[in-house]
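Every protein chain of the complex appears in place save one, which is left out.
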Amino acid sequence: MSSTSTITGTRLGFSGDFRRRLTYVVTFVTSIPVSVYVAAFILGGFVLAALAPGVLRTHDPFRTDLFSTLQAPSLSHIFGTDQSGRDVFSRVVQGTAQSMAIGVGATTLSMSIALTLGIAAGLGGRMADSLISRFLEVMFAFPNLFLALLFVTIFDATTATLIVAVGVGTAPGYARMIRGQFLAVRRAGYVEAATALGHSWQRIVRQHIFPNAMRPLVVMITLGLGQSIVWASGLAFLGLGVAPPSPEWGALLDAGRDYVVNAWWLEVMPGFAIIVFALSVTVIGQHLQDRLEGRFHPV
Amino acid sequence: MSVVTAGVASTADRAGGRRRVRWVASRLLGAITVFWATATFTFCVQALMPGNRAEMIINLASGTFSQPSAAQIAAVNAKYGFNDPLIVQYSHYISGLVSGDFGESYQAHRPVIDIIAEQIWPTIQLTLSALVLAWVMAIVLTLATAGRQGRVSSFVGALQVAIAVSPPYWIGTILLVIFAVKLGLFPVEGNNGLPGLVLPSLALAIPLSGFIGRIIREEFARVLEQPFVMSSRMRGMGDFGVRLRHVLRHAVLPGVTLSGWALGALFSGAAVIETVFARPGIGGLLVSATSVRDIPLVTGIIVVSAGMYIVANLIVDLAYPIIDPRLKAA
Partner (left out) sequence: MINPPLLAVDNLRVSFGRGNEVVKGVSFTVEAGRCLAIVGESGSGKSVTARSLVGLAGQGALVQADRLSFEGRDLTALPDREWRRVRGRHIGFVLQDALVSLDQLRPVGREIAEGLQLHGEARSRTERTEHVVRLLERVGVPEPTVKARQLPHELSGGQRQRALIAASLALDPKLLIADEPTTALDVTVQARILDLLAETQARGKALILISHNLAVVSRMADEVIVMRRGEVVECGAADQVFREPRHEYTRRLLNAVPSMHSRGTRLAPASAPRPSLPVQPAAPSYAENPLLQANGLVKRFRRPDGSLHTAVRGVSFSLNTGETLGIVGESGSGKSTVARMVMALETPDEGEVLLNGAPWTALPERQRRKWRRGISIVYQDPLSSFDPRWTVERVIEDSLPKDEAHRRARVTELLELVSLSNAFRIRRPLELSGGQRQRVAIARAIASRPKVIVCDEPVSALDVSIQAQILDLLGDLKHQFGISYLFISHDLGVIHHLSDRVLVMSQGEAVESGDVDDILLRPQCRYTQDLVAAVPRLRFALAA
């Protein structure tokens, strides 16, 4: 008797569960705004351009054609051509991988520094906190780009320097956010409740503080990725980035600077690529953040 | 509400005044400490420079890449004190800063402080006008659309996100091509007058207004839901009146705390914009100094701009109670 009821119970439970899950998935999928899907689609395009540029490019990005130099955007060259007759769109596609590598590298470095400082300040006690906070305050006094320029002056202008400059320049902002997260979570009611249950500090840190304080990390990484590519392109625009023959986005901007009066597309089109990329990661990051902060309830 | 019983107020005022003096003094001391630390940090970074500095200076001065003689190198080393222990160099550097001596440019052979003094005014003009423009644009758009439903409002919201991620050089280029090259309304480059200031300020202000706009817009929508807004409407205040007289002041607060940060962003942007529009200014100066590795000039500009950031933050700190009177009373 009891065993039968258990079995039917389980079966009912399973089918009910399945339906519940299905409706959950459906409401989840339809609850995401269209803008997020568009952003994800565009981001997919960028990833494709980085991994397999051959699929997207329309011309050989390195082949010069002296009969069609500096042509405005048209159907055959949608982003126009440069001073050597190379197809700008194909060059933008070709440069995606390197630009992304710079962005990812700078974000990784920046997050590593930020996590180290932020966690040390957030969990390390009052001394560590006030020392690190002071240090961050000092770092904030330097305009981001100026700090990066200082690095470029002291060390050679290479891709590595560019990554370090952007990574170090953007780290303090994230470090402060992470520190704030840890301090907020430490004061949370559930941390006190766990203390009252008699759990050890290590267990509370492992079970509650870490996972909760780290929740916005994904958001920070997405937003940071867009930011660091924009910053790196700014440096490259000033001629302090990767050397020109490479079609990295910043290098394209730098090369186009001399022709801006006659051929605006050399400057506008690569910049457009950067903005579209930054915008799509921002849209996704913002959406994730809204979700995290509970401003967005899918069910 | 001009009537106040003078006797009650004065003792409280005196105690409050003393607390306020102490508060201002502590802020001032904090600012000086941060400035000293930024100078120290800059010194440490430039001390890390690899390679032979004397050799570099000689090459820079002659414009060639040759192998200078040992005597030449020794002379340069003696002049700049490169052979001294780091601690001696550091104390020279700091005592120089205190007396306003930022060293001598490797390239121009003139005091760094003079070069900066010549170029700083256009940059201040540019950044301040951009800051004002950015705030005006952000406030107007927020007042008109924040917390409303409908297409215009969501379009403005999306636009603010988009311009916030747009780099100033890109916006600058577009403005330059359209308004200066195609339409010929403004000069293409240089020109220190007012027409020459319009496009560069706009190029700097647009991304910043997107950034500020996003922050105050979110806060605006939040404050609009507060009971005191309802309370005011129950007294007969209209929708726009509530926005202008009650909500705006609350919504602006988080934007103001970020003004110091915004100034840093503006300096960064100025470096790029001054290059795009070939404007004089310390930003463009820094970029050219960087490309020739004129270290005293680079560190000088960075220390000065950090100092300006610190002063600006101090001003924001001290002026903040005017917008948020709760701090004055506390």
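Note that the chains take the letters A and B in the order they are written out, and that residue 1 is the start of every chain.
The criterion applied here is as follows: a contact is a pair of C-beta atoms (placed from the backbone, for glycine too) under 8 Å apart; a residue touches a chain by one contact, two chains touch by 3 or more.
It should be emphasised that the depicted structure is a prediction, and the values quoted were computed from it without experimental measurement.
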Residue among B:A75, B:A162, B:I178 or B:M237 that touches the chain left out of view: B:M237
Contact footprint on chain A, counting only the chain that is left out: 188-190, 192-200, 207-208, 211-212, 294, 297, 299
Chain B residues touching the omitted chain (full complex): 1-5, 8, 19, 149, 226-228, 230-239, 241, 246, 249-250, 323-326, 329-330
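In this section, only the chains that are shown with their structure count from here on.
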Complex interface listing, chain B residues touching chain A: 34-35, 37-38, 41-42, 45-46, 48-50, 158, 161-162, 164-167, 169-170, 173-174, 176-177, 181, 188, 260-261, 264-265, 267-269, 271-272, 275-276, 286-287, 289-291, 293, 295, 298-299, 301-302, 305-306, 309-310
Chain A to chain B touching residues, read off their complex: 35, 134, 137-147, 149-155, 226-227, 230, 233-234, 237-240, 253, 257, 260-261, 264, 267-268, 271-272, 274-275, 278-279, 282-283, 286
